[in-house]
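Omission of a single protein chain aside, the complex is shown with its protein chains in their original locations.
Right, chain A next:
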């Protein structure tokens, strides 16, 4: 009897909790209503951001990157020099022009096209505020790559690659970390002449890659391979200079677009500098 009295009293106490639980359970019912309310307020800013984001996609070479390099520049920087015939990778054969005295020569016409598309892609990523990670395991050029990344405001990794960097990122860095949106390999091999782990990991994590592939590299997992020499200082300095200029151009363009759109919400003619 007494027990019954007690339970009733305590039930009365506890009832608001059930009601609250009921509300939390039916949360989704209210969410749609709020979403409907906020949409009309955002149309202006979203329309502007959509315009800023989609405008470069309408033109093939919005950032005019073809004027940054020419075939002669590539030749002078010795980009066409590959390794000896014995080091040749089977999958690199389509990119080779031929071989002279057993040294493979990379076809610079193909390199021009690939480099153009790779730089264009990088520019678009940088324009949209993506994180670009420069990777190279060559000790000779590590400092150069890090300085390039620091100058563009992007990120570099020219050190020992810890296994779970991309695949185990929330544990290694902390929850809520943002992974790179593009990885640029200035040399796809590591110090023991095997493919860099980052190529495979980026493919696993659906991160697009741009990579300078020499005649002893495997181009299959790289999204935008650029056949070229990765051993000569002249060639590496050329690549670093090109990537730095592309990224800076893209970021400046973005800032320009935002300023102009901010000043005049009315449209802008495409291709204006």
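Note that in this section a residue touches a chain if its C-beta (ideal position, glycine included) is under 8 Å from a C-beta of that chain, and two chains touch if they have at least 3 such contacts; residues count from 1.
We adopt the following convention: contacts and distances are computed from a predicted model.
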Response to the item:
By UniProt, of "Fibronectin type-III domain-containing protein", "Septin", "Leucine-rich repeat-containing protein 49" or "Small ribosomal subunit protein uS9m", the chain left out is "Small ribosomal subunit protein uS9m"
Practice prompt. Would you indicate which residue among A:45, A:162, A:194 or A:220 is in contact with the undisplayed chain?
Written response: A:162
Worksheet entry | Among A:61, A:107, A:146 or A:237, the residue in touch with the chain that has been omitted | A:146
Worksheet item: In the complete complex, which positions of chain A touch the hidden chain?
Response: 3, 6-7, 10-11, 14, 17-18, 21-22, 25-26, 28, 129, 131, 133, 143, 146-147, 149-150, 153-157, 159, 162, 165, 172-174, 176-178, 180
